[in-house]
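All remarks here apply to the structure that follows.
Every protein chain except one is present and positioned as in the full complex.
Right, chain A next:
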Amino acid sequence: MINLLLFPILLPFFFAMILMLFPKKILAQRTVASTALVLTFGVTLVLLYKVKTNGIQAITLGSWPAPFGISMVSDMLSVLLVLSSTLIALLVVWYSFSSIGKDRESFFYYPGILFMLTGVNGAFTTGDIFNMFVFFEVLLMSSYLLIVLGGEKGQLRESIKYILVNVISSALFVVTVAYLYSVIGTLNMADISVKIAQIDQPGIITVIAVLFLLVFGLKGAIFPLYFWLPSSYAAPPIPVLALFGALLTKVGVYAIMRTYTLFFTLDQGFTHEMLMILSILTIIAGCIGALAYFDVKKIIIYNIIIAVGVILFGASQMNEAALMGSVFYLIHDILIKGALFLLIGVIIAITGTSDLRKMGGLIKTYPMLGWTYLIAAFGLAGIPPLSGFIGKLLIVQGGFEAGNLWGSILILLSSLAVLLSVIRIFIYAFWGETVEIKPLTRQHYRGLFMPAVILVAISVLYGVGSEWLVPYMSDAASVLLEPALYIKAVLGGA
């Protein structure tokens, strides 16, 4: 089965088309959408096993020889990302059954999610820079549908901003690819890497590297390009927010990691130092935002920005510990952000508000929810047995090894800010005097709570079993550290 690595892209795509045929039959929509995601998840597990045993999987579409056709490459990093994004999509779809409402469900909501997953999985798997642009557009267009679907006033206002920013960044992406093509003359990522090494990265390539940072930074929300994110993400309903928060910025982060470890490795004194400074500023900006608000959505949204900064700081260090830490933290962050958004969704559904000052005393009526939230919050901050610990530890270790003392200390300090920001939610919402709430029906509550608990449980396992995950993560980091492995898998021998 040489086409196996394409199945995580093709299956959601195929089932999304099927779903377009009967938009009004809600029960069938739910069944087909969840079947599609379970199938995709299963196939990705098989792919993970294959990548682990047989090494990097690569295929060039249409039986053309490698630099001329579109290559699709599945290394350990991309297969892990595909696996976790499929998992998030599956649990978000489950959560949507009891939260999104019939109107949205009967107007192409599930096809939207599946098309978005097609784009996300495609962007993680592609080995061609222009094909990556196309998959970015696939996921962005589906996200335009999901952000505006429902047509509330806030959604309409924010979707205009969101679309405007993304259209501009996509245009910039095309211009950047055009520059790169005119200098290098190829679009295949492995081939670009070879050619850049041959011409020894002259100044123009460094300019293109900065342009790529600009493009992917707009998508992935780094400082100072994150301005659109907090208000745009606060507009759509919770399941869509969870999907966006867990996946979309991570695609930008992945693209930065990929281009900065595969293409632009010869002038690290400039490019990687710039990436490091920007990532530190991103962390600071995120911490300020996370502590400033009394709105639960805004607090978690600013935590996305902090995580983007932490991952990119790891990626900019270019040593084994930091890159492995980045991969650990990237997967952890996808899981934990999904879990946190689903949990605050439950809190908002119970209290009917997202303002912390109007909540209180939930621990008496919903103890399970409270303790689950607390575990997720500790996981986010990186308290030892939980999932955020190992990634941040390795990133800080890598930072010290590379001699960036202050950056590493700042990352440690940012953990405190993260912990404070999420514990504030716990203190305000679960402790204190009980405010009047409208209790959910048992079935409704269970439908919302179960996916969130499963996600928290997976993130706890991820933290506890990190020793067992180390071989996978070191495989992923070794491809980032040695582009030769990637190039050999795509272009063959030589």
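Definition applied: a residue touches a chain if its C-beta (ideal position, glycine included) is under 8 Å from a C-beta of that chain, and two chains touch if they have at least 3 such contacts; residues count from 1.
Methods note: contacts and distances are computed from a predicted model.
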### Message
I notice the complex is incomplete. Of the names "3-methyl-2-oxobutanoate dehydrogenase (2-methylpropanoyl-transferring)", "pre-crRNA processing endonuclease", "Na(+)/H(+) antiporter subunit B" or "Amicyanin", which is the UniProt protein name for the chain that's not shown?
### Response
"Na(+)/H(+) antiporter subunit B"
### Message
Just to verify: which one of A:62, A:203, A:269 or A:403 makes contact with the chain not shown?
### Response
A:62
### Task
Can you work out which residue in A:6, A:194 or A:247 touches the chain that's missing from view?
A:6
### Query
What is the set of chain A residues that contact the non-displayed chain in the whole complex?
1-3, 6, 10, 13-14, 17-18, 20-21, 23, 59-63
